[in-house]
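Contents: one structure, followed by commentary.
Of the protein chains in this complex, all but one are displayed in their positions.
Every chain is named by a letter (A, B and C) in the order it is written, and numbering of its residues begins at 1.
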């Protein structure tokens, strides 16, 4: 049965105050549209999990939806800092932001443990680093084989809600991604509820033609939202480019809470949904972000009847 | 630089007496051609690792190349037993065959630990089973988080040589697979040396058109062998079907060592290479195994210049 | 499963298939094996469980086989499926994570608590018969929410004591079974060529639920290694319906490979 719904309904029904929410994406497929809808619906006290909190989390933190962040790298990639987040961390302005931090590999393995229903995941990292000193969840252990091998373990991370952007999915949520994968698959399997947001909802037959490209099965998906340009200013491989202009602009916008609030008023609270956001930019703007063609070529699965 | 070579040279240079060798493949992409070449070159005292030892391992065991098997399920899928292996296990005829056994998940995780350079891998299996009683390498442990969670751990498995069949690779060994994946990726990363055998060696440009389809990077590949129909009687998705006739026939052939030896004389020792094996069947035979077309369709990666 | 006729207008295999398929009512996904279980799942999809998703141990989801698969790794399963995944993801993200509702298991030996042996007959070090081994059965028995067992019944297979416990069933102590905290509730039904069995909540013991038409309690006793507990409301296994037989014979196994 179809799981296709609107972003308003998906967020309204699945994201609750106090939830741990992961809007993942490693520079690629970052669902800004979902972040904006969460701001618009004025969720509060969220714990935001993500390997690389960037502009969308700075927007959410600046809007006051979050009280804690679980992460491994925070910044405006290629540009600089997250000013809203830093105000809260360095000056509790307007309120504190609790941090729980790992390295990239530690975060990935937390999702892996969550996805695989493991009570812990062992990794070879954190040796002689201060990170475990400030995060008691990162625990040293010795290999049970008596070979003296030392590892650290991280606990499973099972977000209440994972929001994963992808190029396409069918109505049941069978989801296909190409280009950078990040940990979209792991976070979807680790989460209790999953919202898949796509550039295009396609016929099941499109998915069935290339089953090896399916990254997330409908079996773990609760809602499917079609939101073209839903990653802007990040990108969707083959659909549109990263809008670097905005990443630079955000550096200026976020420097002061006033300019940040004004931006939220104009671009989030002032708009009913992402459709209006897309309209506000206008077709010419989006056309300029479209890449040229680079087709994958086909493979043959063979018909065995 | 090109790693393309012949099966004779790949096996001759990379497989040594006493090695642990894994010819993986879960019903799909099982490299019989490599097994036959190992028999032809009369390797001895090999430890054969694989989740699902089937006909090709029964042939190798019947030919006397192996002294030990590491596995999770042995049989002739959909047909019955491995008679040569059973003669050695049940009656040490003509000599014993040492066994080290796991469950499927245990074997997969041994490869995972090997691929990821982990001293152990935790899994939730083996509870109240007799398997750990007969395999001391499967060890119980308690979660370091003091939550009392019990798991078992398995040690890394790093074969000396992994032989992986695939549909296609470029000359450097960048390898692409579609259809059933088995643990082809994990065993390739876990092994010290990797031989990739393909239906077709393709231009690097074919691989670069669809980088998400690359399962094994050239960085871990030592030799690339082009061996069309190299999986027969197993199958290569989109290239040819499983030849069930032979699986049924093997049940008869392997029942007696005499008929097995006669088969080896005719189909392995009596032939210089897999090319002659393919010729011996004749074109009509192969045509009958070809499936109809089932194209994957294309995706667009986008050109960003 | 060997072919055999019957004067009841259907074969024992057809009865076993129909009886098993009815156990899948409302189930959302199922770990499919080859042979009978494959036909059982496909029959259930067309009758009591239209939403049933077929998951194959080989890593295939939402398969739409265009022919009767010869193995769980038949190429017809991958073509046109909704997803193909690695073995690691199949076992870790699906099975171990508790996403599998029902799985079919069988074995050379089963005991009264549904423990299964697929490893050896005789001593492990010096086996009389070396069997295939666990495959995925050990973890499937632990993690699939429900285990359905389909087996031919005989004294040598329904044994008082297993030669080797490959896959755990009930422990005999229901309190312990709950304390294990597994996703799986273990074996819930056993369908044989003679009868169907459930497992009693208070003991976790296999209990005779229905006798197939023409089968007596003595026939059952004669073909198992322990004195079976018998349900108070012991009944007869309903014969396959005309629709079930038509589906089996015309759509699912027209060649009669598994069912005649």
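Simple rule for what comes next: a residue touches a chain if its C-beta (ideal position, glycine included) is under 8 Å from a C-beta of that chain, and two chains touch if they have at least 3 such contacts.
All figures in this text were calculated on a predicted structure; none of them were measured in a lab.
One chain is not displayed; in the complete assembly it touches the shown chains A, B.
Within the whole complex, the absent chain has one touching residue among B:220, B:236, B:253 or B:289, and that is B:220. From the options A:2, A:129 or A:205, the residue with contact to the unseen chain in the full assembly is A:129. Residues of chain A that touch the chain left out of the display are 26-28, 51-52, 71-75, 77-78, 85-86, 89-90, 101-105, 108-109, 112, 123-131, 134, 178-183, 185-186, 235, 237, 241-242, 244, 291, 294. What chain B contributes to its contact with the hidden chain is residues 115-118, 170, 172, 174, 185, 189, 204, 207-209, 211-212, 214, 217-220, 301-305.
Methods note: only the chains that are shown with their structure count from here on.
The chains that touch chain A as well as chain C are B. A centroid comparison over C-alpha atoms places A as the chain most distant from chain B. Taking the mean of each chain's C-alpha atoms, the chain whose centre lies closest to the overall C-alpha mean is B.
Between chain A and chain C the centroid-to-centroid distance comes to 41 Å (mean Cα coordinates, whole Å). Taking each chain's centre as the average of its CA atoms, chain B and chain C sit 29 Å apart.
Counting only residues that touch two or more partner chains, chain A has 117-118, 209, 212, 301-305.
Counting partner chains per residue, chain C shows two or more touched chains at residues 60, 74-75, 78-80, 84, 92, 96.
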